[in-house]
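Below is one structure, written out as structure tokens; comments come after it.
Of the protein chains in this complex, one is absent; all others appear in place.
Residue numbering begins at 1 within each chain, and the chains themselves are lettered A and B in the order written.
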Amino acid sequence: MRLSTKAVTLLVLSLVIAVAPLFFPSTFYYRVGSLIFINGLAVTGLVILIGYAGQISLGHAGFFGIGAYACALAPAHLGLHPVLAAVLGAVLSGVVAYVVGKPILRLKGYYLAVASLGFGVLVAMVLANEAWLTGGPDGIAVADPGLRALLRGFGVDLSNAQFWYGFCGLVLVLGAWLALNLYHSPTGRALRALHGSEVAARTVGVDVARYKLNAFVISAVYASVAGSLLALQNRLVTPDMAGFMHSIEMVTMTVLGGAASVPGAILGAAILTALPQVLTVFQEYEQLMLGLVMMLVMIFMRQGLLPSLARLLRGRGG
Amino acid sequence: MRLLTATALAGTLAIGLGLAGPAAADIRIGATLSETGPAAFLGDPEAKTLKMLVEEINAAGGVGGEKLELVLYDDGGDPNKARTFATRLIEDDEVVAIIGGTTTGTSMAIIPVVEDAEVPFISLAGAIEIIDPVRPFTFKTPHTDRMACAKIFEDMKERGFTRIGLISGSDGFGASMRKQCLDIVGDYGIEVVADETYGPTDADMTPQLTNIKGAAGIQAVLNPGFGQGPAIVTRNYSQIAVGLPFYQSHGVASDGFIQLAGEKEAEGIRLPGTALLVADLLAEDDPQKPVAVAYKTAYESATGTPASTFGGYAHDALRILVDALGRAGSAEPQAIRDAIEATSGFVGTTGVVTMSPEDHLGLDLSAFKMLEIRDGGWALVD
Partner (left out) sequence: MPELMQFLMSGVTVGAVYALVALGFTIIYNASDVVNFAQGEFVMLGGMMTVFGYAAGLPLPVAALVAILATAAIGVALNKLAIEPARGAPVVSLIIITIGASIFIRGVSQVVFGKQLHRFPAFSGDAPIPVLGATILPQSLWVIAGALAIFVGLWLFFTRTLTGRAVLATANNRMAAQLVGINTRYVMSLSFALSAAIGALAGVLVTPITLVSYDIGISLALKGFAAAMLGGMGNPKGALAGGLLLGLMEALTAGYISSQYKDAAAFVVILGVLFFMPQGLFGTKTTERV
């Protein structure tokens, strides 16, 4: 029996997540792992938007922020359980993405980039300015979701970092599964068609505006869930989660790894999340090295790391 | 082909995570500071101070015969990174204590980690939330922003001002101090009649200052902020000739501020500062004088840049920690924590620190001195 590429990707992803802890010298690595999974989830959403549909967004951190702040505010003001708050955040992000996406997705290229950037900046600004609600620039604490305690009730006692490693890993696999399914669905095909050429897609009867909006909404929900996971793990949310730099970072992860492929983007997330930890040995040269790595990867692997590596291996291996 | 790409993914993930741990040392102290990013103005002197002092202490034989090793990370002012580095310091580097959290945001992100792992932590940030309520393992060295506000309002009250304007930076420092000032301003019989803000990288604040200038019956203006913002505000203040007594915060307490704002423009500005800034003006019998002079001289000759209040916070944090290490008699985090909490009569650059189980800061208002800029230098007001 031959496994589909989708099954192989998911299998390997799950395997890596499950086996990697065997090589962890300390529990700190669980923390890095969970951050990789959170970023991986956000960029999986961007693969749908950038890789499948060919649209750019420099404002997705805004949705990340909405998901994060939902987990801080909904439990405190609405009495919701933090996990339900994450769901609320995802729904809210979806609705906001629908409302914002409808007008701005008519724009193309850099104009779409600056419009989405404007949206992200507005979200970050509200979060920083409305201190009575959001705690201002220094952020606000998030209630303990109690998931770890729940697990302990079943006799599984994990450290904080271990728990979040497992939980975020699980959500990432789920997210990747959904994204890969979407790729092969009629929606996925329509998105790839309009990525190739909007005019051509329209000619063959694809409702371009609707599919673009779908991709925008789906990717916003991914970013929102990722934001919620980070909020619940860190127990603190700050406005820079929604900031311009974070949006840029997410797009960079996606493109660096390979915008058109889910495993590629997750690899990009893994590298850009782990890299600052590795680069600490360079101390003050850290930023310089980070910039250098980004440039070198894009110069020599212009399709992104994973697709380029794959081509290289295929070429050598015959 | 998919299998190949997937294997590549697995391999790189493993490499990415395969970070080398540092070698064993005698006493390892951790720090996560905002050496870069929006708070670099604060974090940079803090980092330089820690590096310089650790070298100095080791050259003098270390603590109880053991050398110190400093593990320092740059969190760029990002609370998420600060939390990650705090985890790394505790789990991977196995430090006995952590200094840092340049900003309130990063400090608040570190607190759950250190409290969970029971490792003593000395924050260098201003907000009162860090030590109120008191948490067993969390301490801090800077006076709270609330105390800075109180010092300024005391001076305003003395000068008979009852209606003032506020122009604050919208960054964490400015926003936090603005909030705490607004909380207590009523206690001094002072009313805020104009409340404006500016972005930390803005190039011109004359619109906000024009509105403040036009507020009815306004008598004085206060500018909580740090970095280039207050320098530009000061220059604009002089440009549109507001002409009212002007107060800055401890956020600009450095000689660098006078150079940036201009001697003429900064003339007459008052701000609450620490002994550090006016080390040579202190009375000979002032207990802080030798400490402040020694640090200031060492820092300025080591780095070639003027010493600031913020480097002083790091100085005090490390000295308090070293003092506690000496008294604890062991490098166990619990023993160090107990010793820090028992700190009494410690003379630092910021003030004389006496901690207790109810007070993890140990400073009072006397730590602040009201300074005035005169002829491009600092003068003591009281």
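By definition in this document, a residue touches a chain if its C-beta (ideal position, glycine included) is under 8 Å from a C-beta of that chain, and two chains touch if they have at least 3 such contacts.
Predicted, not measured: the structure shown is a model, and the values here were computed from it.
Chemist: Can you work out which residue in B:Asp44, B:Asp75 or B:Asp145 touches the chain that's missing from view?
Modeler: In the complete complex, the chain left out is touched by residue B:Asp44.
Chemist: Given the contact definition stated above, which residue among A:Val8, A:Val87, A:Val114 or A:Leu133 touches the chain not shown here?
Modeler: A:Val114
Chemist: Which is it among B:Thr162, B:Thr305, B:Gln334 or B:Thr354 that touches the chain not included here?
Modeler: B:Thr305
Chemist: One chain isn't shown here. Among B:Pro207, B:Gly268 or B:Gly329, which residue touches it?
Modeler: Per the contact definition at the top, the residue touching the missing chain is B:Pro207.
Chemist: Using the touch rule from the top, list residues of chain B that touch the missing partner.
Modeler: Answer for chain B: residues 35-37, 40-41, 44, 170, 196-199, 201-208, 210-211, 214, 227-228, 231-232, 235, 238-241, 256, 260, 262, 264-265, 305 touch the chain left out.
Chemist: Applying the definition given at the start, please give the residues of chain A touching the unseen chain.
Modeler: 50, 56, 103-104, 106-108, 110-111, 114-115, 117-119, 121-122, 125-126, 129, 197-200, 244-245, 248, 251-252, 255-256, 259, 284-295, 298-299, 302-304
We adopt the following convention: only the chains that are shown with their structure count from here on.
Chemist: Please give the residue numbers of chain A that touch chain B in the complex, ascending.
Modeler: It comes out as residues 5, 8-9, 11-13, 15-16, 20, 23-29, 31-33, 35-36, 128-129, 131, 136-139, 141, 160-161, 230, 234-236, 238, 240-241, 261, 263-264, 266-267, 270-271, 273-278, 280-281, 283-284, 286-287, 305-306, 309-310, 313-314, 317.
Chemist: For the complex, give me every residue of chain B touching chain A.
Modeler: 1-10, 12-14, 16-21, 35-36, 72-74, 77-81, 83-84, 87-88, 90-92, 103-105, 108-109, 112, 116, 127, 170-172, 175-176, 179
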